[in-house]
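All protein chains but one are shown in place.
And then chain A:
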């Protein structure tokens, strides 16, 4: 296999990593108004992702840098073309990230409320816009002969792309709510399970429509297979959730997201950014990639680094496997407050 084809799939894998991991962070953030009845609830919810949101977001940085290194043309066209959309994503990620850290720095309710709102917006906006962005890539955009995007921001908000955005929004929401049921104890865990069932029904309808549209309009046989896999996995996840098997429900949600991303990448292949106006202007794996030498250097690095990364990130989740409860959070809050008052 040519190295640039390998890297096309590695980029796909990195975005899978990002969407599976930061996806549940987004869902957890969005669920605050639905599951957080009081401040302690909201603290429990936030603490389920407290130790890992930063590491999960790092998958985006790595995916972006790998895209830059392996497919400079793709990176340049995509990032300059989707300028305003990416700006909004960046601003949302900034607000979300600082809010996790700032929220608990002061006791006033108004202070916390402000950052809660920023966490919700900062989670919902990227969850929506990532879907819009990827759907547009699959659908194709207007590119000139120099591979520069010539459309406007509003061209990106077409029906197919908006459905894609809604799909990622709902997938991440359900994924996050299932994650909360997996990571908490007591009442909130029960409520998360119920919410995941309700959200699951809507998610199945929307995601199935989007995957079907993708397959029919832009797909090939592999797209159809991945899309079908994603749909089955999503439905089985829903059933697992009905039976109260949180671990299975979460694993299958992760698989759903992974298969959906694979379906999108399969429909792109061998393009990386098709031009909707003139196929001759399309960016392909061939004309967008770096030299074999650079890809070779990157491959060796990934080959040695990635197993180590999987090991220590997996170990991190294992260390933090304990469920978060109102008791543990309030105990920790009290010791901090107590010592501060002394």
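As a working rule, a contact is a pair of C-beta atoms (placed from the backbone, for glycine too) under 8 Å apart; a residue touches a chain by one contact, two chains touch by 3 or more; residues count from 1.
What we mean here is this: contacts and distances are computed from a predicted model.
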item	value
Chain not present in the shown complex, as UniProt names it (candidates "Cytochrome ubiquinol oxidase subunit I", "Cobalt transporter", "Hydantoinase B/oxoprolinase domain-containing protein" or "Sulfate adenylyltransferase subunit 2")	"Cytochrome ubiquinol oxidase subunit I"
Listed residues A:5, A:32, A:91 or A:236, member touching the removed chain	A:91
Residue among A:31, A:77, A:168 or A:181 touching the omitted chain	A:77
Residue, one of A:2, A:101, A:187 or A:278, that touches the chain absent here	A:101
Which of A:157, A:201 or A:297 contacts the chain that the document leaves out	A:297
Footprint left on chain A by the chain that the document does not show	43, 46-47, 50-52, 54-55, 57-58, 60-62, 64-66, 68-73, 75-81, 83-84, 86-87, 90-91, 93-95, 97-98, 100-106, 144, 146, 148-150, 153, 290-291, 293-294, 297-298, 301-302, 305-306, 309, 312-313, 316, 319-320, 322, 328-329, 332-333, 335-336, 338-340, 342
